[in-house]
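All protein chains but one are shown in place.
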Amino acid sequence: MTSRAVTFSKVEKTYKRPRLLGAAYHTAVQDLSFDIPAGEITGLLGLNGAGKTTIMKLITGLLFPTAGSLKVFGLPPSGQPAKAKVGFLPELPYFPPQVKPGAALAYYGRLSGLSGKDLSLAVAAALERTGLEPHAHKRVAEFSKGMLQRLGLAQALLHRPDLLVLDEPVSGLDPLAIHDIRKLLAGLNAEGRTIFLSSHSISEVEKLCGRVLIMVRGRLAKTVSRAEWEAAPGGLEAIFVEAVK
Amino acid sequence: MPGAGRRAPRGLGLLLAALLALGAGGGAAYYGYNSPFPPPQEIRVPPQGAAGDMFALAFGARRLFADMWFVRLMQYYGTEEFAGDEESEADPGHKHDEHCRHGANFGTGKYPGFLPMARHILEIDPGFVSAGLYGAGSLAFNMGRTAEAEELLAYGLRYSPKEWKYLKVLAAIGYSKAEDPAAVAGQIQPLLKEPDCPVMLKQLAAFLNKKIGNYAAAAVIYADIALTSRDEAYVLNARRELARLARRTVR
Partner (left out) sequence: MKNWLPLTWAVAANSFGESVRHRFFTLFSVFAFTAIYASVLAGVMAVDEEARVLADLGLALMELTTLAYVLFQASSSLLKEAETKTIYLVFSRPVPRWIYLAGKMGGVMLTAAFMLAVMSCMHLALLYFRGFALPAAYGWALAGSFCKLAVITAFAFFVSLFSTSSVSTLVISGILWTLGHFVSETRFMAEHAYGIKAVLLKAVIWLIPNLQLFNARDAAGAAAAIAPAAFLAGAAWILAAYLASLWLLARKEF
């Protein structure tokens, strides 16, 4: 396994929006070059529209770069081998309301190539790991926001990916749920998994991450290590505010 | 080009293959299918039916709309053929004129839309043999309009050339013109056991058999009508005739 989980090299992504006459172009990220070290938790901070979700979708193969190149564990991100190593939690994941969590996870497990006993074990492990086992009998419609977020995390863990890409994993959660998710992510990282997460919450990123990338209007403004922000007078918040001004 | 994803994994090859498959499908359909239905310009739509016909073609429901037209035809013609005594019914050998009072509820000159409606059923669904037989039988043997009946059968034969029942009824019409009720009954006889034989032809066959003194055959046909028909008027009449035949036998 390469020491770099993700490598961006001069990546650009421009969206094309068709109009009545011609098209409108919007460059979401440009000249983006960075690495995500394997086995670490790396955070991604930025204001709305900075390009955070675009980066996440480029890593998971949902978007294709307009220019530059990117690799996930040395592989093209849109290829099946790379996707087998990645678990993705989008912002506000949706599950059919009338199904039970086990059935929902079983479907995604099958899509990840699991079957038979391996699938049952993976579903059970994911439910237990995310604290959803006591709620396994309920339908998704009865889930709270925190439980839905855990279910989203559970589907990302099913196939034991090497890289977890999490888009706003604690968005809208209460403090207790945030604490549980944080503990879970720390545990996953301790097993050697690489975690790449985006968040609006600077304090959460400070607690979890060893490194943070700060995006400003589609460009990588700053890369900050834990040592740097711990040494800085205002902490990560001050560095972030300075970068986005 | 800005805005375009750099990767278009399968490109034009897929699109060309799709067009090829579409062409293959079109070709298989073009050479493998000949429409059994009359061409569009032959469809003469009665005024009240144009919208329905469009739906019939648009939804591939020709048979269903032909059924609806058949129900309309029966409603148009009515079910009062047997309101009077059966002896006063139209006789295949009897010539009608404008003063004729036989068949009190129908007669020459009434039901001017009958042929167009009956033909329209076959234009929509040429396979609706029962409607063709009903229409021709009503025109020829109830209304005495043999020319129209022959025109209807000729149209039916154009799209169902192997339909022997049409040929039998044509022959029966010929014999009726020659005032030979026994021959008429003989021509209709093979149709009676067919599932698409209209009950009015059975009724006619029974009447003709009775007329020529073949009471046993008449009774068999009336019994069949009483057992199988769902038309109350025909069933009641059949039972009445069976009672009469029974009284005649006792005498």
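Labels A and B are assigned to the chains in the order they are written; within every chain, residues are numbered from 1.
As a convention for this text, a contact is a pair of C-beta atoms (placed from the backbone, for glycine too) under 8 Å apart; a residue touches a chain by one contact, two chains touch by 3 or more.
Every value quoted in this text rests on a predicted model; they were computed, and no experiment measured them.
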Residue touching the undisplayed chain, where the options are B:Gly49, B:Gly127, B:Gly156 or B:Gly186: B:Gly127
Residue among A:Pro81, A:Gly172, A:Gly187 or A:Gly234 touching the omitted chain: A:Pro81
Per the touch definition above, residue among A:Gly61, A:Pro169 or A:Gly218 touching the missing chain: A:Gly61
Hidden-chain contact residue, picked from the options A:Leu92, A:Ala186 or A:Val241: A:Leu92
Positions on chain B contacted by the hidden chain, ascending: 5, 8-10, 14-15, 17-33, 35-37, 39-40, 57-64, 67-68, 70-71, 74-75, 79, 125, 127-131, 198-199, 229-231
Footprint left on chain A by the chain that the document does not show: 57, 60-64, 80-81, 83-84, 86-88, 90-96, 98, 107-108, 110-113, 115, 155, 159, 165
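Note that in this section only the chains that are shown with their structure count from here on.
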Distance between the centres, which are taken as Cα means, of chain B and chain A, whole angstrom: 71
